[in-house]
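Omission of a single protein chain aside, the complex is shown with its protein chains in their original locations.
For subunit A:
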Amino acid sequence: MNSIKKFAGIIWFLLAPVGMYFLIITALHEIEKTPVIDTKIQWSVFIIVFAPIAIGMMIFGYYAMKGEYDHLPTSSDEITD
């Protein structure tokens, strides 16, 4: 199970930049199609909001690859060390 978790970590790590790439391409295409202020705001908000989440997803994938989730804490002492 732990090896599956580590392998899946690669997917989560790559999913974030791939997702952001498609988001930015779609945003540029839609803004070009309808270049009004509403469209620009909408898509800019999507990019600004999802960019840090994508970074979080990469960190999550990295931790998973490194085996950080092989054992989950069973006590808060393990978290607050």
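Assume contacts are C-beta pairs under 8 Å (C-beta built on N, C-alpha and C of every residue); 3 or more make two chains touch, one makes a residue touch a chain; residues count from 1.
Note that in this section contacts and distances are computed from a predicted model.
This complex has a chain not shown, and the name its UniProt record holds, of "LrgB family protein", "MHS family MFS transporter", "glycine dehydrogenase (aminomethyl-transferring)" or "Alpha-glucoside transport system substrate-binding protein", is "MHS family MFS transporter". Residues 1, 4-5, 8, 12, 15, 30, 37-38, 41-42, 45-46, 48-50, 53, 56-57, 59-60, 63-64, 68-69, 72-81 are the ones on subunit A that touch the missing chain.
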